[in-house]
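The complex appears here without one of its protein chains, the remainder shown in place.
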Amino acid sequence: MDYQKVIDRIHGELLELWGQGKVADYIPALAKVNPRQFGIALITLDGQEFLSGDAGVCFSVQSISKVFTLAMVTRHIGDGIWKAVGREPSGNPFNSLVQLEHEQGFPRNPFINAGALVVTDRLISLYPHPKDAILEFVRGLCGNDDIYYDKEIARSELDHADRNMALAYFMKSFGNIENDVDILLDVYCHQCAISMSCEDLARAFLFLCNRGTNPLNGEQVLTVSQAKRLGALMLTCGFYDESGDFAFRAGLPGKSGVGGGIAAYIPGNLSVTVWSPELNRHGNSLIGMEALERLTTDIGNSIF
Amino acid sequence: MDYQKVIDRIHGELLELWGQGKVADYIPALAKVNPRQFGIALITLDGQEFLSGDAGVCFSVQSISKVFTLAMVTRHIGDGIWKAVGREPSGNPFNSLVQLEHEQGFPRNPFINAGALVVTDRLISLYPHPKDAILEFVRGLCGNDDIYYDKEIARSELDHADRNMALAYFMKSFGNIENDVDILLDVYCHQCAISMSCEDLARAFLFLCNRGTNPLNGEQVLTVSQAKRLGALMLTCGFYDESGDFAFRAGLPGKSGVGGGIAAYIPGNLSVTVWSPELNRHGNSLIGMEALERLTTDIGNSIF
Amino acid sequence: MDYQKVIDRIHGELLELWGQGKVADYIPALAKVNPRQFGIALITLDGQEFLSGDAGVCFSVQSISKVFTLAMVTRHIGDGIWKAVGREPSGNPFNSLVQLEHEQGFPRNPFINAGALVVTDRLISLYPHPKDAILEFVRGLCGNDDIYYDKEIARSELDHADRNMALAYFMKSFGNIENDVDILLDVYCHQCAISMSCEDLARAFLFLCNRGTNPLNGEQVLTVSQAKRLGALMLTCGFYDESGDFAFRAGLPGKSGVGGGIAAYIPGNLSVTVWSPELNRHGNSLIGMEALERLTTDIGNSIF
Partner (left out) sequence: MDYQKVIDRIHGELLELWGQGKVADYIPALAKVNPRQFGIALITLDGQEFLSGDAGVCFSVQSISKVFTLAMVTRHIGDGIWKAVGREPSGNPFNSLVQLEHEQGFPRNPFINAGALVVTDRLISLYPHPKDAILEFVRGLCGNDDIYYDKEIARSELDHADRNMALAYFMKSFGNIENDVDILLDVYCHQCAISMSCEDLARAFLFLCNRGTNPLNGEQVLTVSQAKRLGALMLTCGFYDESGDFAFRAGLPGKSGVGGGIAAYIPGNLSVTVWSPELNRHGNSLIGMEALERLTTDIGNSIF
């Protein structure tokens, strides 16, 4: 399979979709990004890398970071985390409080905001320097020590965190947040503001593609079973209330962020990250969703 | 892999769970089944069959039939069906009306009752003799002409169909049901009352395992893409509000029924059906769910 | 107080609002009414009658009939009815199923459709000829034997009763409907199709204004306590999800119908009915709501 040719063709064909989506504007710092950017990075388990377009440009990973923090917490407390957060698709938008009220502060899954806040809360309980620990973990995954928080975005997120503050206080009122809400939001806004390129992210997801073990350095990040489970969660919950549709169309485990990035993989085969800032109405990259659907169609491979 | 040994061991180990679940009792005819039954049928794509326990005993397939009717309608009108029903996990119980009201009579997916009623409604519009057509389709899938409706169960379902009547009239009030509600319920209650064994069902799902083409007779039932999509729907929506958990634990596309059956498969590899009548609190076979989780663990294979 | 002058002035001033609302069109027979009609009838407890505009024209009382059936059932089973229906405002539209699902088939109050269906269901259990009994009761209240069902409207309601069928089957699935759903809907659609004038209705509500005893014939229809309670229900629940607003603006117990009528009263003082077919977005008569607010302001009297 000539992956380079495939991703280059997809890259070329989809440029015509520029202008059909809308850059995230809920925080000023994100709204400033140039919308006309589009990158693809595809890395096979045997180590071949294929890049197209803006695959080397750094962007804000946003919710993709929820996979990293969940992996960190899973390593430490394993199935213990599932006492605090569920694993069912939510059927509601990413920042909804309705389900949370009906189920008494127990978030549906770790990839809606409420669930991710609980995961980060537990991470804060586990690590004395949580912000350093997250960076170190991500750097280790992709073998790149030049990964940093975008401080301007982190600050802008904190300045516009009313909804997430509400989610955190709401869960705290049910006893499902252990730490101070201000500290929690500081760490959470930083993790969302991690700045990485498609190439970095495609590398960082190789350990999931490889049943929990990082093929770059041989380190076992998660057990086989934990990796399988994280993949299942990404497939069923990785795209907010568009998760079912992404599974239906692309048939891959993946995770999107409102920065316009999507990291996905075919188990045992390859990791692929796409990025383009314009979002569809569900908050997922419009071009990115289309790119991954075409990719699985063109290479005739999905998990189904 | 010695599949016979694997399923026999699982069969033996799980007998101790008898008594922990509860046979479906919402209709009298279903409640009469002997709870202490447990069968496993595993069929590989290359034609080997492995049976254990009560794999040859016929039972009521109930919601597993929703896969058959969806496949029938998909063959005829393809993506047209998605104008009438969604493909997102519902996050609500199988017979909930709440989501239906918020989304104006458009059911979340074809595997909750509301969605399945819409699918059967369209099937009635397509076939002059819908009940005959369903039987014929299922017989063709598994190569067994001795598959029938259990008339007593169908009648009992019809006598206790108030909730499904409500769902159908509710969607009709939004214009999303084309046919007479009484006719719709008659067909629907019959499709739920199809009587099949684990062996029949494992064969009947081989076409999905084989990318749409029935390996028993070479017939293309669905296109590759349609088969992939049906698999994705089963994975994200096949187990009511326990779908995420099943994906998390077993990592397979599958579909359960309140008769206690579960049909699942590993794409390109094997089809497996388990059956035991006692249900957990989500309405899925308690022993069946456990059996499939152990199976994927023991054979070290899932889609992730 | 010169009531004639007051209602004539209000009648004259509000004609300019014609065209700002919308006649009910959910059934064809109702949609045919001439929208440019507006009547007021005000009757004091001491027997003076004041009429203005189309106060003698008969119209479809629709949901105003819910007060009559509730009074009939209350007479027979008293507080027993509150085991089957609640008395809290619903905060939801009149035909919503959401609350019903959350509270297991127990409707919030007797003036939303679900609650009214339960009341009529019990009335059917109490009377061998329920449709005759309702007419007889209403005729007795207003001393007019020429009150009938509008058969064309009743038939049209029945032909478009999908939503109410859904409500009835849904509650039956929870065991909260005793009779056959088809029979229930027949009686219910007839009670909504009672045809009365403003004058008839203002007389028919005098018994509530007079603490339960009909001043026209001295008959005690309800006890003092029952009449007080029915009034409280009308105030808190009589105008669907606009009940609070009507209490806020007019400060009177009252009941509206989608035919454009509103019956209201000042306890111990007077009964007043207004009618104009154009509805506001909550399904209440646009001109009628305004007329009653002006009336209580002009005569400086409400219950607060």
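Lettered A, B and C in written order, each chain numbered from 1.
Going forward, a residue touches a chain if its C-beta (ideal position, glycine included) is under 8 Å from a C-beta of that chain, and two chains touch if they have at least 3 such contacts.
None of these values were measured; they are calculated from a predicted model.
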{"item": "In the full complex, displayed partners of the excluded chain", "value": "A, C"}
{"item": "Selected residue (touches chain absent from view) among A:D79, A:E101, A:D132 or A:D145", "value": "A:E101"}
{"item": "Option touching the unshown chain, where C:G105, C:G140 or C:G251 are the choices", "value": "C:G251"}
{"item": "Residue ranges of subunit A at the interface with the undisplayed chain", "value": "96-98, 100-102, 162-163, 165-170, 172-173, 181"}
{"item": "Positions on subunit C contacted by the hidden chain, ascending", "value": "86-92, 99, 108-109, 224-225, 227-229, 231-233, 235-237, 241-245, 247-249, 251, 253, 267, 297, 300, 302-304"}
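Just so it is clear, only the chains that are shown with their structure count from here on.
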{"item": "Topology of the chain contact graph, where touching chains are joined (line, ring, star, complete, other)", "value": "line"}
{"item": "Farthest chain (mean CA position) relative to subunit C", "value": "A"}
{"item": "Subunit A-subunit C separation of Cα centroids, rounded to whole Å", "value": "55"}
{"item": "Where subunit A and subunit B are represented by their mean Cα positions, the distance between them in whole Å", "value": "32"}
{"item": "Residues of subunit C whose C-beta touches two or more other chains", "value": "none"}
